[in-house]
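Read through the structure below, which is laid out as structure tokens, and then see the notes.
With one protein chain removed, the remaining protein chains of the complex are shown where they sit.
Naming follows writing order (A and B), and every chain is counted from residue 1.
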Amino acid sequence: MAIKEMEQDIVRPPQPPGLVKWIKENLFSSVFNSILTVLLFPTILYLLYLVIIWVLFGANWKAVSQFPLLFAIGQYPRDQIWRVGFVFSGFMFMLGISWGRWSGLLRSIALAAGSFLLLIAVLPVQNPQLDMTMRIYLGSTILITLVGYLIGNKTRLKNAFIIAGWFVIPIVGVVLLAGFENSERIPVVHTTLWGGLLVTFLLAAGGIVLSFPLGVALAFGRRSSLPVVSGFSTVFIEGIRGVPLVTLLFMFSIILALFLPVESRIDRLVRALMAVTVFSAAYSAENIRGGLQAVPLGQIEAAKALGMGNFKTTVFIVLPQALRAVLPAIAGQFIALFKDTTLVVIIGINDFLGIGRSIINSDPEFVQMRTEVYIFMAVVYWIFSYMMSLASRRIESTMGIESNL
Amino acid sequence: MTPQKSDTTAIPFYRDERILKIIAQIVSTVVIFGFLIWAVINFLKAADARNMELSFGFLKEAAGFPISNPPIDYEPSMTYGRAFIVGLVNTLLISGVGIVTATIVGTLVALARLSSNWLLSRMALVFIEFHRNIPLLVLLFIWYFVVFSFVPPVKESLVWPGPIFINKRGVYISWPRLTDSGSTFLVLSIIGIIAAIILYIILRKRRKNTGKNTYYTPISIGLILIFSVAGWFLSGGSPFQMDIPFLKGFNYQGGLRLTPEFAGMYLSLSLYTAAFIAEVVRGGIQAVNKGQIEAARAVGLNQMQVLSLVVMPQALRIIIPPMISQYLNLTKNSSLALAIGFQEVFAVGKTTINQAGRAVPVFALIMITYLSLSLLTSFILNIYNRRIQFVVR
Partner (left out) sequence: MSEEPIIHCSGVHKWFDEFHALRGIDMDVYEGEVIVIFGPSGSGKSTFIRTINRLEEHQQGDISVDGIELSHDVRNIELIRMETGMVFQQFNLFPHLSVIQNITLAPIWVRNWPKEKAEDKAMELLTLVGIPEQALKFPGNLSGGQQQRVAIARALAMEPKIMLFDEPTSALDPEMIKEVLDAMIDLAKSGMTMIVVTHEMGFAREVADRMYFFDEGLIVETGTPDEIYNNPQEDRTKLFLSQILQH
């Protein structure tokens, strides 16, 4: 190993090649580490072997593979399924446009979603729910996304229109999914029939979009110089943070009605959404308040000295800095919210997890396959929330924010 | 030129900041109180229309529902109040053991994560990322429905060293129970431990004051050993009797029984929280400035002293506040036990609502319980923060 050097003084002492050096430094740097490595390595290999064998040969994925539509949209009437498809395509179209315009993270999301759809569309399996119509639909959705990309990239469509589109699509989407009374073509589909990933996404996205402004409002409320406002905000925030989400879900599903006029009736899914929103808002409010406190007084003074009023100072100077500072915490809160949507199964809403449970309970044969079903659900949830955390890390690094945790 | 003067006297009221502030006060008060009063009126109307009972009198009525494996005495003939307390004890119990386990596991995982061994560090990372990115409820279902579905029936119980018997009905652990003479041992051991702690503090201080080695660590450990050995012999060599579970009929008797519900909830809650605690601990240790360690090395402290005198005191200040909020999260998350039928406070409350109606008082009770737990926690946290805060430039 010792290579004699020609010029002792300027040539570096002999270094093992890269890989050997890496192994030495990371696996065998001390006696203790060497023993650890020798013990761990075969254990990990063996565990991996067991997992792979089980996934490929031991497991029976029938309960998972038989019901792709159920997992996706629950009991939504199959003859009305075009409405879901329409809304989904609308979202993919908007995603395409935004990808074309802003690229970056949106590009990764669009590409990931697109390749996933493509994979399903060409999956060489026989499945009654994955028939030719469905495959064609998936294919055309990919096309729609690409058309969106071209529009976003090549045309001079105003940014304001794209942002407006993001507001319009969800509203139109929810209305379309819910349907109209007395309509032949688009009859009402009651939310008890909604389910699966559709509900999970609806609750998560709705919760995120609604809880954020509420959180900002509560954060400012708590800092307000008006005692009534700050008192109310404080009690609200601390009261909600002090109890588990399950309590709120039950409160909203059982007790909320008592505090509203008798004639008002709020849909059960909306009540769940309200609970999730309020819960998340209280946590976001505390995060945002932390960010507001971190904005140096000098910034506010500088803005005022430039002639900005209170409102403009807040909107253009204070809030952006505060949000930037606490972005990691807010992203973490959104991931938590996504995971927390699973709790709605406890009040009987069939979200993704709920569908899994009802499939298991629907047939004694499937009870035997619950391992496969739960593992599948864990993997799906894991992928989505891991992608969310990757996305937040990417935003943080492009914005130059350092997160400690 | 005196336009200034005339202007100040003639500010229209909608531009006078003093008046604007007062108006804002009035408007906010009216809006918020108006909203609250509106809600209360609605509520009173609804309560009237449905003839709702709002008092807590029902707590004295017989509950009538069973609670499996209650931690304190409980019969269905006892009151709702008693049932509620059983649930509260269950909540505190599972939170208590969960907190201890999560702290130990979390700290170990954090240390593994910081290890210079790549394999170990990656394994810790996998543990953390796995638990942080799946919902607790899914984890709970996996432990309760999946892992426990591989557990054999009573007749073919798994036997682990201990012995611990594991079967469909739960985990039965051999548990040392105090014999009549055992109290001597226990009392002496406790005295030994207290004496050792006191001596440790005194001797360490003495070491600090005089600079002479006082062997405080070996002396304290020795003291504990001497007292417990003495206690052992004084109690006739048998302070404990192992309560070993045994098969009787269709079930095991004796030992410490963990129901599958408790075990599933305990494991998922502890491991889930451990992943978050691991990140808290790792963050705290890494947050200690590298310059601090260099300075400590430069004045000649050895590896252990650097850790115990410089790194840990600083890391703990960073770690403890988020750690306590994780403890609070764990306690609140224990309410998910409802989903698998473990009777903690929330589940008992829900059963009560189903049986006796009275949603409002029961919810009030549940919320007061959780709120007082979290207010207590933040109170302790505030005291701690005020005591330990140091100014960092």
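Rule of thumb we're sticking to: a residue touches a chain if its C-beta (ideal position, glycine included) is under 8 Å from a C-beta of that chain, and two chains touch if they have at least 3 such contacts.
Note that the structure is a prediction, hence the values are computed from the model and not measured.
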Touch with the omitted chain, as defined above, among B:S149, B:S183, B:N289 or B:N354: B:N289
Where the missing chain touches subunit B, by residue: 208-213, 289, 291-292, 294-302, 305, 309-310, 313-314, 317, 390-393
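The rule we apply is simple: only the chains that are shown with their structure count from here on.
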Centre-of-Cα separation between subunit B and subunit A, whole angstrom: 28
Subunit A-facing residues of subunit B, complex: 21, 24-25, 28-29, 32-33, 39-40, 42-43, 45-47, 49, 115-120, 123, 129-130, 132-139, 141-142, 145-146, 149, 279-280, 283, 286-287, 332-333, 335-336, 338-339, 346, 350, 353, 359-360, 363, 366-367, 370-371, 373-375
In the complex, subunit A residues that touch subunit B: 26-27, 29-30, 33, 36-37, 40-41, 44, 225-229, 232, 238-239, 241-247, 250-251, 254-255, 257-262, 335, 339-343, 345-346, 353, 357, 370-371, 374-375, 377-378, 381-382, 385-386, 389, 404-405
